[in-house]
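My questions will all concern the structure given below.
In this view, the complex is presented without one of its protein chains, the others remaining in place.
Labels for the chains are A and B, by order of writing; each one numbers its residues from 1.
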Amino acid sequence: MDGIEYVGQEIYELANTIFPICRSITGEGVRQTLKILSDYVGRDGIGFTVYEVPSGTEVFDWKVPKEWIIRAAYIEDRQGNRIIDMKNNNLHVMGYSIPVDKWVGLDELRKHVYTLPKQPGVIPYVTSYYKERYGFCMSEEQLHSLEAGEYHMYIDSELIDGSMTFAEAVIPGETKEEIMFSSYTCHPSMANNECSGPVVLAALMRYVNSMKKRKYTYRFVLNPETIGSLTYISRNLEHLKKRLAAGIILSCVGDDMDYSIVETKYANTLADKSLKSVLETKQRLKIYSFLKRGSDERQYNAPGVELPVVGFSRTKYCEFPEYHTSADNMQLISPQGLQGSYEAMVQWIACMEKNEKYQVTVLGEPQLGKRGLFPTISKKGGYDGVRAMLNLIAYADGKNDLFDIARIIGVPPFELLPIVEKLLENGLIRGSLCF
Amino acid sequence: MDGIEYVGQEIYELANTIFPICRSITGEGVRQTLKILSDYVGRDGIGFTVYEVPSGTEVFDWKVPKEWIIRAAYIEDRQGNRIIDMKNNNLHVMGYSIPVDKWVGLDELRKHVYTLPKQPGVIPYVTSYYKERYGFCMSEEQLHSLEAGEYHMYIDSELIDGSMTFAEAVIPGETKEEIMFSSYTCHPSMANNECSGPVVLAALMRYVNSMKKRKYTYRFVLNPETIGSLTYISRNLEHLKKRLAAGIILSCVGDDMDYSIVETKYANTLADKSLKSVLETKQRLKIYSFLKRGSDERQYNAPGVELPVVGFSRTKYCEFPEYHTSADNMQLISPQGLQGSYEAMVQWIACMEKNEKYQVTVLGEPQLGKRGLFPTISKKGGYDGVRAMLNLIAYADGKNDLFDIARIIGVPPFELLPIVEKLLENGLIRGSLCF
Partner (left out) sequence: MDGIEYVGQEIYELANTIFPICRSITGEGVRQTLKILSDYVGRDGIGFTVYEVPSGTEVFDWKVPKEWIIRAAYIEDRQGNRIIDMKNNNLHVMGYSIPVDKWVGLDELRKHVYTLPKQPGVIPYVTSYYKERYGFCMSEEQLHSLEAGEYHMYIDSELIDGSMTFAEAVIPGETKEEIMFSSYTCHPSMANNECSGPVVLAALMRYVNSMKKRKYTYRFVLNPETIGSLTYISRNLEHLKKRLAAGIILSCVGDDMDYSIVETKYANTLADKSLKSVLETKQRLKIYSFLKRGSDERQYNAPGVELPVVGFSRTKYCEFPEYHTSADNMQLISPQGLQGSYEAMVQWIACMEKNEKYQVTVLGEPQLGKRGLFPTISKKGGYDGVRAMLNLIAYADGKNDLFDIARIIGVPPFELLPIVEKLLENGLIRGSLCF
């Protein structure tokens, strides 16, 4: 897979643009973010369809919550010093805080302040979507440094009957069978989790649009986590059950360390097999069972839903200390890290596009020599260079798809692509689609 | 599983009561033993049905042997010293010895005396059920100490056309599907093998009777080994094939060391899966393949019989040096050991009773927060306490029973019972019986 476009720098900058926005599962932050991403893909004449789902809409066992409007949040002391202010960091206000405007003593203040005692230098990310509360987040160190006295807790927010916003784009291919990428847009001001996922998704959308030929139809989804994906699934379940060949949740795809997969519930889908096959050459590949899930693969794999959707990360959420804190900032991710994710996904797409059950068209071994595919002199050690082709042919018996063959013969699937091309050109194999 | 009744002491005493009886595969010893066990369970108004099967009855490839009556057995010297006497230890007479009354020299005597040269201090347990012989057993040390001279071999026994005795009890449940416990009553004066099995079985019978609700019907069987179980199977094969969900042979369940399972022939039955699942938390669990069988799981798994019956032991027969010798005495077993077996079986029963294929009743993940089953504040590390519930839900897709889920999510099945209760109460899962 030479010649994959270098997009790392431009999508790092895109991530940097959406980083400061105060997102939550509803509200203007989501809409602004989607606008910026739409502008990015819009260069190529493509775009997202944005949907608004009214507050109170019932979704399976859930209900779309009220829309959260947040205007200001701070704590100040009697001297007017702003102890914390969400102007400095969106994480200082607990997500979905109701309004408050109250002077309290330090002890009372503490009841509404969340810290991470084990990571005393960072601000934790805390939310309370489904129970009305207010709260502030700061570092344990800062809380510790506060002196006795009166403090002004101030949050200017509203929970209104508004709507929840999500976005979708579909790029059609030769067949109606689909590949889906999904990420989410509900996290405020954290870089890996989750500015990285949406920007890699946007870059992939441009890549897919640029492909000359597409066997699959591609679906790109940006949801608020959990309630968004539940809503999305509830509206598309029948279709996805029928058409979805494989889906990938992109989350924490911006650092440059591990490559990680979160398997489906039984680790037995084409999504599992294909993504593992493509990533197997990565030095720091980590395969997590579904017991280690945590992103929207939870909903896609839930009982009764059961769609072939895996999680893809660089270093997986929960596995890096900066996760869900203010330390998950733009220094944690890098152009290289984003590019690594992008390239892995492009390789995966290339392999999926060529994934068929191949069948040799002749009985016995084909005579490769007469087609220039094999040395015409037989001498010791002379076959090493064509070993992969011979092995691919041996297992191209109509039972195995590209990933099966790759596994059996121990060659990465993307290294098999040019061999498949040659054999197809020579009429020595034919493929049958395997959805 | 808190609050399992402590029965260790009372069943240790029960074992002590039946220990001195000279049992064999037929005869008064069996009947006396069954009488004592019946009295014990009789406190709760339950009891065994006792069957007599005439000598000579054909059972599959076998024939019920004559009934053995043993009145006395000793060797004495010219001075009238009793070298050995079964009054001191029942093992001194070979089981099923025919009568003898004869003075012989030491060389001739030796031909009829069995010892264990590798364990020179103990009396071995020897029988000859199907070929008429007489014989004595003593320690190698004692045999070695005998001086040349005349010895009087005396056995007052009879082989008569009598019967073989076995016992059965059935405690009905809500369904006709059955759980069976079986142990045996043919071993004379050895504690672990086999006073322990019958007394734990009796305690379990009282426990089952005390259950407020029973999904399963419970069957308790006390047989002479081999010929007894063959007879029992021959009379109940069709019924057991149809109804038996899982059975356990209790043997050597009185010491306080290992917990052992002897698997079925292919280790693929509910009995295997469930018992392993329940015992997996035991530190000294040993799982023996069917190649290491030796108790009546042999008959239950024989070709053509093939019932889901596993063996359960503390330290398994053949695996402790005292096995089949006079050293298998009341000091080898303990109230703690018996209680451990009892508790393991009660836990297993509890899990079996709740073993269903669970299915979540909503699509997508249920919203646990609104039911008070989940924290309403989302913060880092906040889900650890509910991880087992989330994982149980994820795999409650109608495909897995309780033991499957326990295995997949790595939580002991009995720890899942309260979670299952909560989810059932909240209507979030429903079970379908799996027999």
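Please note the rule applied: a residue touches a chain if its C-beta (ideal position, glycine included) is under 8 Å from a C-beta of that chain, and two chains touch if they have at least 3 such contacts.
The shown structure was predicted, so the numbers you read here are calculated from the model rather than taken from an experiment.
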Of B:92, B:243, B:286 or B:324, the residue in touch with the unshown chain: B:324
Sole residue of B:175, B:234 or B:376 that reaches the chain not shown, by the stated touch rule: B:234
Touching the absent chain when the full complex is considered, from A:366, A:413 or A:431: A:366
Where the missing chain touches chain A, by residue: 359-360, 362-367, 369-370, 376-380, 391, 393-398, 408-410
Interface with the unshown chain - residue positions in chain B: 59-62, 94, 114, 116, 124-131, 133, 135, 226, 230, 233-234, 237, 265, 290-291, 293, 298-299, 301-306, 323-325
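Operating definition for what follows: only the chains that are shown with their structure count from here on.
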Rigid-body rotation angle, chain B and chain A, from Cα fit (steps of 5°): 120
Chain A and chain B, separation of their C-alpha mean positions in angstrom: 55
